[in-house]
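Left out: one protein chain. Kept in place: all the others.
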Amino acid sequence: MEMANKAEALKRLSYIEGHLSGIRRMVDEERYCVDILKQTFAVRKAIEKLEAMLLEGHLHTCVPEGIKDGRESQVIQELVELYNLADK
Amino acid sequence: MEMANKAEALKRLSYIEGHLSGIRRMVDEERYCVDILKQTFAVRKAIEKLEAMLLEGHLHTCVPEGIKDGRESQVIQELVELYNLADK
Amino acid sequence: MEMANKAEALKRLSYIEGHLSGIRRMVDEERYCVDILKQTFAVRKAIEKLEAMLLEGHLHTCVPEGIKDGRESQVIQELVELYNLADK
Partner (left out) sequence: MEMANKAEALKRLSYIEGHLSGIRRMVDEERYCVDILKQTFAVRKAIEKLEAMLLEGHLHTCVPEGIKDGRESQVIQELVELYNLADK
C-alpha cells in the first residue's frame, strides 16, 4: 500500500470506528431501531467507500505489476475471488 | 429494543469493533491489499447480519404495535425509507 | 396489486425485456465484455427499481390491511423473508 493511500485509509477507519461507538451508545440507551439502522447503513456505506479506495489502489499498482512480473494467474485469481466475496 | 436483542446487538458490535482494529493494524503494517479487502468484506457481512437482526426485531415489535396504535403512515413510511437506504 | 401500479410494472417489464434483447444481440455479435457488463448492470438497476416500486406498494396496502385483519404473523414473516432474500 502506498503512503498517501495508507493515511487516507487510516483516516477512514477512524471515522468508521467513531461512528460505531456512536451506534454502541444508541443501542445501550435503547434508542429507536429505525434510528439505529440508519446509522448502521451509514457505516456500511463508509466501509464500501474504504473498499473502493483500496481496490482502486490495488488495480492501479499490484495488478499491472503482478502481471508484468509473471504472476498473472495469481493476480487474476485474486480479483475473481474478491469480486465473488464482495458480491455475496 | 428488547433486552435479549440488546445483549445480542452489543455482542455483535464488540465483534465488529475488534475486527476493525485488526484491519487498522493490517493497514498500519502495510499488508497486502487483497488480504485487507477480505477482512473489510467480512466486517461488512457482520454489519449486515446486525442490521438483519435489528430489522427483524423492528418488524416483529414496533411495526405491528405502531399500526394498531394508529401510527400506520409513520411506520410504513419508515420501512419504505429503510429499504431505500439499505439498497443504495 | 392496484391498477396504477400494474400499468407501471408492465411498462417497466417491457423496458427490461427490450434491454435484455439488446444484450442478447451484443453477446451474439461477440461485443466487448466491458460494454456488455455495463448493460447488464443497467438491467439489474431497472429490476431493483421495479422491486422498490412493488415493495412500496405492498407496504402501503397489503401490510397494514393484513395486520388489521389479524394476519399479523404471516405479513411480518413475509417481510422478514423478503428482506433476507433481497440481501443475499
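Order of writing sets the labels: A, B and C. Residues in every chain begin at 1.
Note that a contact is a pair of C-beta atoms (placed from the backbone, for glycine too) under 8 Å apart; a residue touches a chain by one contact, two chains touch by 3 or more.
Here the structure is a predicted model, which is why all the values come from computation and not from measurement.
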item	value
Among the chains presented, those that the missing one touches	A, C
Missing-partner contacts on subunit A, residue numbers	48, 52, 55-56, 59-60, 63-64, 67-68, 72, 76, 79-80, 83-84, 86-87
Residues of subunit C in contact with the chain not shown	1, 6, 9-10, 13, 16-17, 20-21, 23-24, 27-28, 30-34, 36-38, 40-41, 43-44, 47-48, 50-51, 54-55, 57-58, 62, 78, 82, 85-86
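Criterion: only the chains that are shown with their structure count from here on.
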item	value
Touch-based graph of the chains, sorted into line, ring, star, complete or other	line
Centroid distance [mean C-alpha coordinates] between subunit B and subunit A, Å	16
Between subunit C and subunit B, distance of the C-alpha-averaged centres to the nearest whole Å	24
Residues of subunit A engaged with two or more neighbouring chains	none
